[in-house]
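Note that one protein chain is taken out, while the other chains of the complex remain in position.
The first chain written gets the first letter, and so on, giving A and B; residue counts start at 1 in each chain.
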Amino acid sequence: MKQDKRNHAGAPDDPKMKKEIAKAYENYSSQFTPKPRYFMNAARAFMSGGSICAASLWLEECFIGWGFSDKTAAVCVVMILIMAAQLLTGLGLFDSIAKFAGAGVVVPITGFANSMVAPAIEYKKEGIVLGVGAKLFSLAGPVLVCGITSSMVIGIVYWIMGLF
Amino acid sequence: MMTYLYAFLIGGGICVIGQILMDATKLTAPRVLVILVTAGALLQAFHLYEPLVNLAQTGARVPLPGFGYSLAKGAMEGAKENLLEAVTGGIKAAAGGITVAIGWGYLIALVFNPKSVR
């Protein structure tokens, strides 16, 4: 079987056969591949993600305590998280944190903030317009596009539903 | 005080979902982010995300599905007014975060240089 894979792997004769070989080879090679430490990664993500959320709740209540309205406080907290994450990215610390915390810092809004600055900072030498300006959206663009498009569709659907 | 616990549990839980998506499938981080944002928006479209927000507050709003949630919620509220509000409502609701992310992010990128590998 393995012999077959080696000999036929390059032959693109039959797409179906090719697919089967690819599948078989993938299974075969997966036995050599170490698995990610699912539990450890999940536990770290849970702890760090939970902490970020709890900390932002505390921050939000502080803002409310200082006399901000609920809505303003919520926006302020999001802004602070974004600014903090981007500053850490600029200082080169975010990737080290994310290496430990994984999705714990990538899934909160901090990950979105990081994904804007990370490519932008790297393309600095390519200019501040076509380098930084364009690359700011190379990873975060899809998130904005999908989020905003779905919100527009939802808005229009709800508006149509409201007509009847 | 219970809110803190819920914020921690729900926020952590959403992150675990993201972590599993990244580890168990071959999805890269940007794709996971897109999935989570869209999921948040769609859940809210069926009024399923709001209860989570009421329960956990920042625990549901800070993770990315919360970003989708606020986009969708803005659009749904705008839809009660007129078509223009329905279209612009989403981005209006999330304007603060998006503006800061772009403006501050641009500044940061201009000020700092990429670090080499550690």
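A few points about this structure:
Keep in mind that, in the parts below, contacts are C-beta pairs under 8 Å (C-beta built on N, C-alpha and C of every residue); 3 or more make two chains touch, one makes a residue touch a chain.
What we mean here is this: contacts and distances are computed from a predicted model.
The subunit not displayed here is recorded in UniProt as "Stage V sporulation protein AD", chosen from "Stage V sporulation protein AD", "Phosphate-specific transport system accessory protein PhoU", "Amino acid ABC transporter substrate-binding protein" or "Malonate decarboxylase acyl carrier protein".
The chain that is not displayed touches the following shown chains in the complete assembly: A, B. Within the full complex, the residue among A:Leu57, A:Met83 or A:Val117 touching the omitted chain is A:Val117. Annotation: of A:Cys53, A:Val106, A:Val132 or A:Met152, A:Val106 touches the absent chain (contact as defined above). Where chain B meets the omitted chain, the residues involved are 22-23, 26, 28-29, 114-117. Not every partner is drawn; the one left out touches chain A at residues 2-3, 5-6, 9-10, 12, 18-19, 21-23, 25-26, 28-29, 32-36, 41, 89, 92, 94-95, 97-99, 102, 105-106, 111, 114-115, 117-119, 121-122, 125, 139.
Basically, only the chains that are shown with their structure count from here on.
Look at where the CA atoms of chain A average out and do the same for chain B: the two points lie 11 Å apart.
Chain contact summary for the complex, chain A toward chain B: residues 36, 38, 41-42, 45-54, 56-58, 60, 74-75, 77-79, 81-83, 86-87, 89-92, 96, 102-104, 106-109, 111-113, 115-117, 120-122, 124, 128, 132-133, 136, 139-140, 142-144, 146-148, 150-152, 154-159, 161-162. Within the complex formed with chain A, the residues of chain B that make contact are 3-4, 7-24, 29-34, 36-38, 41-42, 44-45, 56-59, 61-64, 66-68, 71-72, 74-76, 78-80, 82-83, 85-87, 89-91, 94, 96-98, 100-102, 104-106, 108-115, 118.
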